[in-house]
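I'd like to ask some things about the structure below.
Removed: one protein chain of the complex. Kept in place: all other protein chains.
A, B, C and D label the chains in the order they appear, each numbered from 1.
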């Protein structure tokens, strides 16, 4: 699916069709290309005059973030959060050529969608007026805020998990932890790669960015550092939590085994005694004594009490 | 909440209101802004002439420590201990503009409170007399001493924990360990980030610091190195302790299972024998023999003794 | 086994025998030497005029990837996937001398086989026309795509494993995980070593590579970075999965032990009571009472119910 | 406690009191200050003319090793082994000012004591004759040999532990391991910090060291590298040992549970049969048959034998 948003020379936001689009009519054009069919890609390639093979780099979900300068265009690969069963990350290609910024991606990227919707409904000219570097900043910023939002949620989830884990844990909690750890692994790697892109954008004097843009990228750089730090911290906290939980589970197991062992041990001798007196011998000592039953019963109770006392003294009860 | 402490040109400590504050009346002004309401922030921004957006960076609890030089002010982000359920860390923004030092933070920072109280009650002029770099040093020093105090306590707690862990452990101890590990994770990351700020302050010739200030920052730098070292050491000791504890717990579990297995094994055959003689057959060997009971009883006792002997020889008892 | 493919000066693909091969008849010659016998190696060494000792470096399966410039030839060592019981990696030697590219390897390398077959059947002249650097790129590219393909498969396997692990796991799954981890260990190391080779090939102005070749190697370099990233991510995900699984297994064990303990505990007292009433005393309280049986039975049922209630309240059921 | 040892200009070793000490009377003076009272510290500070605040840096047990050059003195912080319940490390301050070398420390440092005793009893002039750099080398050397001696002992202890661990382990062994790991954690960190001090002393042309001294520090540097290497190796060996032990413990647990399960399983059916024939029905099949008892007994024995056979075949016995 290809959508186009552009600003005319007299600062109006329009949404022209790709087929009818004339680059020279607009000051700045943002083309978003999401999971394109082969013919769409071919059409786009012809229109914008970038080889299909290059465009396809942007469609590879696992492409490594970087900035590439080609003869007549720039390619920026950036990692964005991907919402599937678990939250992982996906790659996004941003091509910049003259007054056109092209975002191209195979997976749905929420940040892109949000920004696109904002522009097409509210038609704010500010984002477009300040040039292509500022639009680029806005897109990367929106993506960075995506990470931020998810990590904030994750912090709350972690705290909830901590409470639940200390209570005991079950399969559902475990699946959740597995999901969180996966997200943190992907986020950490992606954010570190994004950081390297931002280092370049904030330092290097690309002709597409103004001094102000570079300052914006610097802010984004610090935000990304902060997110990297958060994701690393959460991973360590998660690991700590799991270690502790395993220990708690061990304590519980111990307790359970103690109960089992106590019950078995306490009743072992009394049961044997009832077994002995259940034997069908014609002669059994005390069997015909009227107090026999009470004597043996008392003996058994004494044995039980003794064991209970021993266990209590050893701290098992 | 915004509080102001300032020193007049004739070296008197005053606590003017923000509204009535005239910057030119004082040699040095310290404004502390803690968890401000929107209107407070707006008022402050207008008064001190720093955009609200910049001030808000100081209010982000997870902002990454750094030194930023803007056109007409300096911004220093620093991490301080945060006392909540567990001890973690929070960010503090320090803006320096001409003769004003502004500390701004969302969370309560004990070190700030302590220093503020000290100045407002004892009114010592020394801290203010030596210029804004010296005040900055005092604030950072107070924060560093906060870390130091907590880590000292932590060492004692660790030693106490070690004793308790070797005795056996329970849920409460585990929650404590989880808390300590969390604190150490946060401290380690924050101290390393603070160190980078101090490296800059001790090396870079910022116009706000004198040579003496830079020497003070160098001391602070070494203190922070020391705290980083301590937190790393404590983490490793904590890990060692938990590993050992897990092993001890394993030993205990083994012991418990041995008891259970011994009791079950020792009584298995005797119980079967009583079962056999409890069967209601009209003919049972020895049943009518007057010594039958004693013979069988003796047999059972011998079996029990044999098993006890075997277990003792295998080192289970 | 030695096979030769060459392109004549008038752009025809031929497959001459090594013995009859005249280097000057061809524009470009690719000799592939797989697990050669001693006499083959000797013959080859004589024909191509590279000492046997040097050729043997290419045959060492564990040689470290690198680029070596000798007086009259280049040696490139590269790691390729090796399909045996588990998928590991093996080394491949590539000698380049004038218009001859010699690949030499002890283990079967699928990528080489695939490329060889492609050329010998489809006879595409493009690969050969653009010079020896382009042929080299094609071989390394084919190998890189081998890794890529395996890692893609591995991702699917990981997802399947995740589902199976949360269900419970068995020996077969474990052997699979062991295999996957082994593959990832070998891949990670090999890809990092290959990356160093590519860094050199993309940067260094070797006379055998054109500017276009170096751009191709740059692409390959980024592909390899991506594969390194993937293998690292998968390893962490695999570790997470195993940690979680161990915890799940612990939960299950706990559940099993709870059942055992409950059953043993619930029936301990009732069994003792039946034992008591099974004793052959001439006088047993209530024994001759017609309601005796029902009273005692009721007592036992009450005890059982009480224990069930206690266990349910403690959350064991 | 403050002790002074000095060499006169005519090469005699004397032990003057601090109060009567005149710096100009001696070629070289070594003052050792161990856990000083406040008044001692004050007196010392006045005598040697170094501010108390600086002296106190040397008394902080956790100060980070470094070399500091002040206007008129050098401060070297160095880590030495500390013998308490467990062996950890402590910091030592060495001040060098003109012809005075001052060692100051809160904890008892054996190496200092040993060297002091050696000099005061044997009065060897060699150590003092070659200047203050040589004395410094001797002190650091004695400390390094302290580490060396402990690590040598530790190697023996490790080997003893290995034997004991493979036999089975108990609380006492665990406490020992915990102690060893703690020692290794502290040693590793301290030795790395000391190494950085030695790098400086061997490289930097401090006016207090001669070329020969620097060569001595180079030797010490290599000794410290060696100790770092040893401590790292021992830690890994210790970790290996604990991993293996945990596995061995698991094997044992498995064996115990197998015995329990076998006993329970083998006797389950026979016990049920005796239970069945113990029921008080007026009619029981075979009950009045004279061979009934033997038949049922044979049945039970056969069942037992069958189970034993099954367990043996599955490799449980």
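Just so it is clear, a contact is a pair of C-beta atoms (placed from the backbone, for glycine too) under 8 Å apart; a residue touches a chain by one contact, two chains touch by 3 or more.
For clarity, every value in this text was computed on a predicted model and none was experimentally measured.
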Considering the full assembly, with which of the depicted chains is the omitted chain in contact? C, D
Considering the complete complex, of C:13, C:41, C:232 or C:260, the missing chain is touched by C:260
Among C:90, C:146, C:194 or C:245, which one is in touch with the chain left out? C:245
Those residues of chain C that touch the unshown chain are 62-64, 66, 168-171, 174-175, 177-178, 181-182, 185-186, 189, 193, 242, 245-246, 249, 252-253, 256-257, 259-260, 263-264, 266-267, 270-271, 274-275, 277-281, 284, 286-288, 290, 292-293, 296-297, 300
Just the residue numbers, please: which parts of chain D touch the chain that's not shown? 162, 166, 222, 225-226, 229-230, 232-233, 236-237, 240-241, 243-244, 246-248, 250-251, 253-254, 257-258, 260-261, 264-265, 268-269, 271-272, 275-276, 278-285, 315
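Criterion: only the chains that are shown with their structure count from here on.
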How many degrees of rotation map chain C onto its copy chain D on CA atoms, rounded to the nearest 5? 145
Scan chain D for residues touching two or more other chains and write them down. 278
What kind of graph do the touching chains make: line, ring, star, complete, other? line
